[in-house]
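These notes concern the structure reproduced below.
Yeah, one chain of the complex is gone here, protein chain that is, but the others are all in their spots.
Up next, chain A:
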Amino acid sequence: MKNLTIIAAMAATLGLSTAASAAELVFTSWGGTTQDVQKAAWADTFTEKTGTTVVQDGPTDYGKIKAMVEAAGVTWDVVDVEGDYAVQAGKAGLLEKLDFSVIDKTKLDPRFVTDYSVGSFYYSFVIGCNKDAVSACPKTWADLFDIAKFPGKRTFYKWSAPGVIEAALLADGVAADKLYPLDLDRAFKKLDTIKAEIVWWSGGAQSQQLLASAEAPFGSFWNGRLTALAATGVTVETSWDQNITAADALVIPKGAKNKDAAMKFIALATSAEAQAEMAKGTGYAPINVDSPALMDAEIAKTLPDQQTASQVNADMGYWAENRDAIGERWYAWQAQ
């Protein structure tokens, strides 16, 4: 226990993980309710159709991907990663090029397709509020950053990723079409004004716990987690005003042992039916343009792809380019 850290670093170096035999395919995602649905909607169907067993692993860990590729011992075949990481890792040579003769990209939202990745699902950072816990709910990012009008703790995503910096700039009055390149000085200055009132959430389950217990009665959330929380009986109000979209992506690490099966898996996972099932189960939007037609209209209208009026698209290309620099500054700012 003394050297937990070093052991963790070692595990990353060695890329220790469950090994897959030939008849299997290893799918890695972020765990929790989202991966449960990915298993049901994608993996189980894939096994039914091809007879290939899909082993679930997780959580996704970029350190492990790098370690596996460098050590030429890749045990993950398909990995769900953040969109900006996919762009960056593709350029860094950590990923296999996707075979678009197997994966039909003509039906996929082009915002989320690169040579190395296709969208997994797309989500929005929205403003969530526990209505029972407060007298008034913040409706805009400016409201969420206004501690005079809305006193109390608020929660934001802890890791350096698209979402919070954009929210700070929008709250400070930057026009949505003028966000990029991000004015980091301005964003951190705005974040400084509420820093003492921020409780960070590091995973979806924690964000739900914080909101449900009113530990932080409002904040910025992945929309699907609010849908799931509302289904458990918590009175959640979601404001879609300037919801900030970002997408997860499906990638194949370079040197994956079951590359061909992995291509087929991605083809199935991005098909209209599989994407529709995924959206129904998670509240995240499908990246296949044919999926909404297959869905119940009531459900379809609660998804981010119906909330385009004031929607803001996080620029994955910009993030991929500046991921490291922003990350270093972000964590340094948090630790101050």
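The criterion applied here is as follows: a residue touches a chain if its C-beta (ideal position, glycine included) is under 8 Å from a C-beta of that chain, and two chains touch if they have at least 3 such contacts; residues count from 1.
By our rule, contacts and distances are computed from a predicted model.
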From "Heme exporter protein B", "Rod shape-determining protein MreD", "ABC transporter permease" or "histidine kinase", the hidden chain's UniProt protein name: "ABC transporter permease"
Touching residue (missing chain; options A:W159, A:Y180 or A:Y318): A:W159
Contact residue for the chain not shown (choose from A:D146, A:E215 or A:E273): A:E215
Residue, one of A:Y62, A:F100, A:F188 or A:Y318, that touches the chain absent here: A:Y62
Missing-chain contacts mapped onto chain A: 1-6, 8-10, 12-14, 61-64, 66, 153, 158-160, 199-200, 202, 213-215, 324, 327-328, 331-332, 334-336
